[in-house]
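Complex shown without one protein chain; remaining protein chains in place.
We just call them A and B in the order they show up, numbering each chain from 1.
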Amino acid sequence: MPHPQRAKGLFWRLGIALPLLAVALSGCKQPSGTTSGTAGGTTGAGTTGTGGTDTAAAANVDKAAPYQGDEIVLGEYGSLTGSTATFGQSTHNGIMMAVDEANTKDGVLGKKIRVVTVDDAGKTEQAATAVLKLINQNKVLAVLGEVASSRSLAAAPICQKAGVPMISPTSTNPKVTQVGDYIFRTCFIDPFQGTVMARFARQNLKATKAAVLTDVANDYSKGLTEFFIEEWKRSGGEIVAEASYSEGDKDFRAQLTRIKGTNPDVIYVPGYYTEVGNIAVQARSLGIKQVMMGGDGWDSPKLFEIGKQAVQGFYFSNHYSPQSKDPRVVAFIASYKKRYNNQTPDALAAVAYDAGRIMIDAIKRAGNTDREKIRDAIATTKSFPGVTGNISIDQERNAVKPAVVLQVKGNEAVYVSTVNP
Amino acid sequence: MTTSSLRLWPVRIVMGMLVVAALLGAQSVVESSVDPYNKQIIVLAGVNIILAVSLNLINGITGQFSLGHAGFMAIGAYTSAAFSFYAGPRLALIDPIIFVLALLIGAVAAGIAGLLVGLPSLRLRGDYLAIVTLGFGQIIITIIRTIREVGDASGFTNLPRFTTLAWVYGAVILCILCVRNLAESNLGRSMRAVRDDEVAAEAAGVNTTRIKVLAFVISSMWAGIAGALQAHYLQLAHPDQFSFMQSVAVVVMVVLGGLGSITGSALAAVVLRVLEERLRDVSWAFGTGIALILLAAALSLPRYRLMMRRGELGGVHGWIMWLRWPAVSAIGLCCLFFYGQQWMEANVSALRYVIYALILIVLMLLRPQGLLGRGEFGWHLFRRRKQPNEETREAMAHTEPAEEETAGTLT
Partner (left out) sequence: MEILQQIVNGLAQGSIYALIALGYTMVYGVLRLINFAHGDIYMLGAFGGFFAANWLGVTRRINEGGSANLVYTALIFLFSMLACAVAGMLMERLAYRPLRQAPRLTALITAIGISMLLEYGGQAVFTPDPQSFPALIPGTTLIDTPTFTLTLVQVAVVTVALALMLLLQFIVFKTPMGRAMRAVSLDRAAASLMGINTDVVIAFTFALGSALAAAAGILNSVYQPSIDPLMGVMAGLKAFVAAVLGGIGSIPGAVLGGLLLGFAETLVSATQYSQYRDAIAFAVLIGVLLLRPAGLLGRVTAEKV
């Protein structure tokens, strides 16, 4: 049965058949103008002789075509599945609420807004693919997304090259908006938030010895830690222990035991609520009575649900106080609860809601669907009345807004103080 | 042997040039007619092919079980990226040369890592080897996360974009050639001997350690190249891209394609990548479901025909028995599609990997030997053989699995 002839032509067959297969299977679905994938591939194999010379002529279709359509299509990419799905879904909820509210008020520019959501499963390479799909297949006007900085960093260069404005609700790494002038964000950056908590603990809590527990697999946590430590040392404090865990861990007792031994005044845990509740409970069971502090990753009803007694009295920095009597906040929380099965919104949902509204507001102010004008409109956002504070976009395309420090009391986070940038 | 291969060289050079020309031609066509989204799928499918085909050398042809392919990929990606990011701009060379150097550096680094892991650990067998390679992958990720110069946990960004379609598919062709030629050579025979019976191979004079290390190093080098290609296409490398799950994904491609079948690995790599992307659309998920049901029906037909022939099932009854599961699932799928479409559309992102997992399970249950078994895909399948008469065809249908097993070995 095995025959030398059979194998001889193998690589030829593969060389031609596989790219062909790939092209055919991925079945380009763009509506018109271009040939279908299979046809394209065949011509490629056919024009063997001459094809080599005209690569330079091949247009690299990175720039997105001018927007057209009877409705405004916004793209959202996020981790709706995978290990960070809970963040992706909160963000999705916030964005959808902002858009539906705008649609009940006749949309924007007299058109209805539609959101196309693409899941990236929490993977960086899929984030890049997702944004390419939004821009090239769904032909979106602008892009909202990613919670995680690493995935925003994968997608941002694509939006920048295509000239599609992108607002990341909660990517805190400074590098994200440095990608280019089409990339914005509506949250704090790490240097600010890390510093806020260090200053607060030094001044208000009069702490001198701090221990830090970082998620090493998470750049948000690493960023906050870095700037917290910097500010802490600058102001004369002492870091007595630096311990770490990685995303997905459930047992933190070993690290906490070590921290306990160094007897700090405060413990800084810049992680997400998915782990912090667990950390707090375990710290309590080890007899750690010191106060813990964190960042906006803490803000979720899940923190109180899981942490219960153990998180009482802990401090964290946030964008806004959910207890605020500000009518904007009250209205937001009420309608969020009504819409999503009586859930209290977390910080991710609130910031995403603001990101969606800033985008819609910018489109309104731009007056048409020219992406460059929308970009300029976002860049000139001044004291936008968001739920998470009055937001202005600065020269570096970052949101400038005050941070508040909250303290956990019962099932609520109570306002303690405001820190201005 | 030597003279004939010497005489072949001019032909090979011409063929090589033709391949390069064809690649560039294909690239220019793709550049102008395929949007960047589909282009990215095609390119990443190419990267997957390299990964799957190279892992096949260890898992399929040599019969060792490696679960650390993503680790070697990470080494290739990060070393080549570090080279083109830090050294690239300082070298007065044109981009393609820098890229070739970066690819070579990635390949060599991954190869050395393969040697370091392979040498001591190949006295381990089966699942113990799997754990060691898995552990190695985890160690690599953990270390990368702490290196600031390559962006620790936030990823290595702002890499130059060197990879194009032609580069990737050029590498695919080279990789397939390399693995195929190796598999057909003396060394390949030794590898298969190691797979089939290590003790017997050793007794027959095969230096099993050398063979295994060789397979390991070559496979790692290609994984390194795949990583480098991906990093220079996405313009970033992130530790999460090289997690344990990525290694598992490559193993899935190899087994799904058929252990030992090079074309099978390549086919499965493309199919899985495209499936993952296309299941985002409800209509596609539906189409795939119908296709699977048809496949299931087709594959189970011979068994029921045989039972009918033997008189274990009556005529009409037999047909009903054959079609009951396909029919029920098709009706179910149609109901879901027509009445639950809205629900499906709202939840399709949450269900994408659920459907993907189901397809994987069903495919494996239907074709335990993998899509192509140990056979290869090629023109020979289309070449019409002498028309066998009814009886022999029936006989062939019965002996099909056995034939596949024996015919399977790569030439």
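Everything that follows uses one rule, which is that contacts are C-beta pairs under 8 Å (C-beta built on N, C-alpha and C of every residue); 3 or more make two chains touch, one makes a residue touch a chain.
Computed from a prediction, not measured in an experiment: that's the story for all the values here.
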Quiz prompt | Per the touch definition above, residue among B:89, B:287, B:332 or B:368 touching the missing chain | solution = B:368
Quiz prompt | Residue, one of B:87, B:131, B:174 or B:330, that touches the chain absent here | solution = B:131
Quiz item: With respect to the chain omitted from the figure, which of A:72, A:127, A:229 or A:306 is a touching residue?
Solution: A:306
Quiz prompt | Which residue of A:136, A:186 or A:278 touches the chain not shown here | solution = A:278
Exercise. Would you write out the residues of chain B that touch the absent chain, in ascending order?
Key: 59, 65, 120-121, 123-125, 127-128, 130-132, 134-136, 138-139, 141-143, 145-146, 198-200, 203, 244, 248, 251-252, 255-256, 259, 347, 350-354, 356-358, 360-361, 364-365, 368-370
Exercise. Kindly note down the residues of chain A that lie in touch with the hidden chain.
Key: 81-83, 85-86, 89, 214, 216, 241-246, 248-251, 253-255, 257-258, 261, 273-275, 277-278, 281-282, 284-287, 302, 305-306, 308
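Rule of thumb we're sticking to: only the chains that are shown with their structure count from here on.
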Practice problem: Averaged over CA atoms, how far is the centre of chain A from the centre of chain B? Could you give it in whole Å? | Solution: 32
Self-check item: chain A to chain B touching residues, read off their complex
Solution: 1-7, 9-11, 13-19, 21-23, 25-28, 30, 34-35, 37, 40-41, 43-45, 47-52, 54-55, 57-62, 80-81, 117-119, 121-125, 128-129, 132-133, 135-137, 149-150, 153-154, 157-158, 173, 175, 216-219, 222-223, 246
Quiz item: Quick one: in the complex, what on chain B touches chain A?
Solution: 18-22, 24-38, 40-42, 44-46, 49, 145-146, 152-155, 157, 165-166, 169, 172-173, 176-177, 180, 184, 230, 234-236, 238-241, 262-263, 266-267, 270-271, 274, 277-278, 280, 349-350, 352-353, 376-380, 403, 406-407, 409-411
